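First, the structure itself, so that you have it in front of you.
With one protein chain held back, the other chains of the complex are shown just where they sit.
On to subunit A.
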Amino acid sequence: MAPTKKSNSSESINSRLALVMKSGKSSLGYKSTLKSLRSGKSKLVIISGNTPPLRKSEIEYYAMLAKTNVHHFNGNNIDLGTACGKYFRVGTLSITDAGDSDILKTEA
């Protein structure tokens, strides 16, 4: 099996995420991303590659209502958790404050 595609943009999404984790605010996990979407605090939603399609479309619908961008992470929840620097899996995450990162400009 070929290793996960590490093209230019997916390298930098990982590094941007790391910067957000360090300098900005985010909420990891399905329940908290829905909460942040409902309250309007979410600026960007990232969904991992292996979330079930029903949950994925539910989050996309919420984001459409909240006019929030969605990024489909190229990798599964284990990879997304690693990209956030955590030792657990992360299926969905919401960025509420980007800090020093430019993730919102490039993903918007």
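The criterion applied here is as follows: a residue touches a chain if its C-beta (ideal position, glycine included) is under 8 Å from a C-beta of that chain, and two chains touch if they have at least 3 such contacts; residues count from 1.
The rule we apply is simple: contacts and distances are computed from a predicted model.
K.L.:
The chain that is not shown, which UniProt protein name from "LEM domain-containing protein 1 isoform X5", "60S ribosomal protein L27B", "Trafficking protein particle complex subunit 8" or "DNA polymerase epsilon subunit 3" does it carry?
P.N.:
"60S ribosomal protein L27B"
K.L.:
In the whole complex, not just what's shown, which of A:Lys25, A:Lys41 or A:Arg89 touches the removed chain?
P.N.:
Residue touching the chain left out of view: A:Lys41.
K.L.:
For subunit A, which residues lie in contact with the unshown chain of the complex?
P.N.:
Within subunit A, the residues that touch the unshown chain are 31, 34-35, 38-43, 58, 62, 64-68.
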